[in-house]
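And now, chain A:
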Amino acid sequence: MIRRIIALAKKEFIHLRNDWWLPVFMLVGGVMELMLVGWATSRPITNLPLMVLDHDKSAASRSIVIALENTGTFRLAEQVEDMQTIEDALARGQINAAVIIPPDFAEQMNSPTGQPVLAVILNGAESIPATAALRAIEGVTRDVGEQIVIRRLGLDPDQFSGFTPRLRVWFNEALSEALYTTPAELGLMLEFTTLLFAALAFSRERELGTLEQLLVMPFSSMEIIIGKSIPVIIVSFVDFLLMLGMVHVAFDVPVRGSMALLLVLAFGYLLVELSKGLVMSVVSRTQHQAFLLVMLFGMADFMFTGYAAPVEGMPQFLQYFANLVPAHHWLTIFRGILLKGAGLDVLWPHVLALALLGLVIGTFSLRFVRKALD
Partner candidate 1 sequence: MTTRPTNPMPAIVAHDLTKRFGDFTAVDGINFEVRRGEIFGFLGPNGSGKTTTIRMMLGLLAPTTGSVEVLGMTVDGDTAKIRPRVGYMSQRFSLYNDLTVLQNLRFYGAAYGLNNAELEIRIREALDMAGLEGRENARTKDLSGGWRQRLALSAAILHRPETIFLDEPTAGVDPISRRAFWDLLYKLVAEGVTVFVTTHYMDEAEHCHRLAFIQRGRIIAYGSPAEIKERMMRGQVLELAPSNAAKAVKTLRAAQQAGRIPLEEIELYGSLVHVVAPQVKKHQRAIRAELQKAGIHAGQMSLIEPSLEDVFIACMKH
Partner candidate 2 sequence: MTTPIIQTQGLTRDFKKTRAVDGLTLAIQPGELFGLVGPDGAGKTTTLRLLAGLLDITEGGATVAGFDLARQPESIKPHIGYMAQQFSLYAELSVLENLQFFAEIYDVSPADLAERTERLLTFAGLTEFEHRRADHLSGGMQKKLALACTLIHEPEILLLDEPTTGVDPVSRREFWNILTELHLDGTTIIVSTPYMDEADRCSRVGLMYAGRLVICDTPQKIRAQLHGEMIELLPDDWQTAKALTENLPGVLEVQTYGEALHLLVDSGKKRLPQIKRALTKGKISFRSARLAPVRMEEAFISLIRRLEE
């Protein structure tokens, strides 16, 4: 039995070696995606083109503009003289924001009860940079405002602590988004790689017509399933380790918890996804269909992982449903071990859920695939 399984696994590896582009593209694609995610999220949004229409042209108005530039979020595209230019530029999408300073800005600022106006126009057609621009402008006005308040009320600047909370970020002190996004992305890559390779296992032999020969050989269906799964497991796991090393080196992603626990649970999760992939593989008549199923199911899982958007914001029934998605528990476990240094004592509810789901999915898959093969 072992010999036959090894023979089958060996054959699968030769396929992989011959079709080297598949694992290589998966790995290159994975690394590329992680790099892009890490890069795109590790740096704040900068360099947004900003237009300023300064009617005041005073020291105070200039200092506001300089403060805006100093945030790094903006790049001063132009100092303009009329509204028309701003309107045009906004319509063309050339700028993300424009600041208009009224003629009495300095005057109002210096009067003890005055309220200087700062008008901002945001380009809502690009909400992500517009939001970043708004945050930056609010930050600057808050600082300026505080200084005015201190001065006007005659407070002690040394004692004044401000009306905003002090922020502390746990598990990710530098609030590096890469630290948060790359592990999440990596956790998902494990899912996609496993699903994709598993989905290929049978659909490919079926399309090429060799499945029939395999079935008349003295393999039991269990042997076929194991033999076909071994390379998927090895490739996916190696892929996972390589990417883990990559994000550690490139983005300083730590493994704060137990490495052994992480590997064991990653392996367990991989088996769950493998079971799903094999079901997709036997229901597909062609590789094309198998791929599209992976795309659709993978995307649906992505919704419930809480990576892109928190599950708490979803309607109640979807939140319950999220608990039935293995990827949801896996991502919590993965990030917990990596960033929080959590152990089994903390993660046990998710581990238990994953184990139960795995048991149900695995049993179903095994029954289903065996039936399909017999």
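On the choice of candidates, all candidates are chains of the complex that A comes from, given by their letters.
Please note the rule applied: a residue touches a chain if its C-beta (ideal position, glycine included) is under 8 Å from a C-beta of that chain, and two chains touch if they have at least 3 such contacts; residues count from 1.
On a predicted model such as this, the values are computed, not experimentally measured, just so you know.
Colleague: Would you mind pointing out which option among 1 or 2 touches chain A in this complex?
Modeller: Candidate touching the shown chain: 1.
Colleague: So in the complex, which bits of chain A are touching candidate 1?
Modeller: 3-4, 6-8, 10-11, 14-15, 18-19, 208-210, 212-213, 215-220
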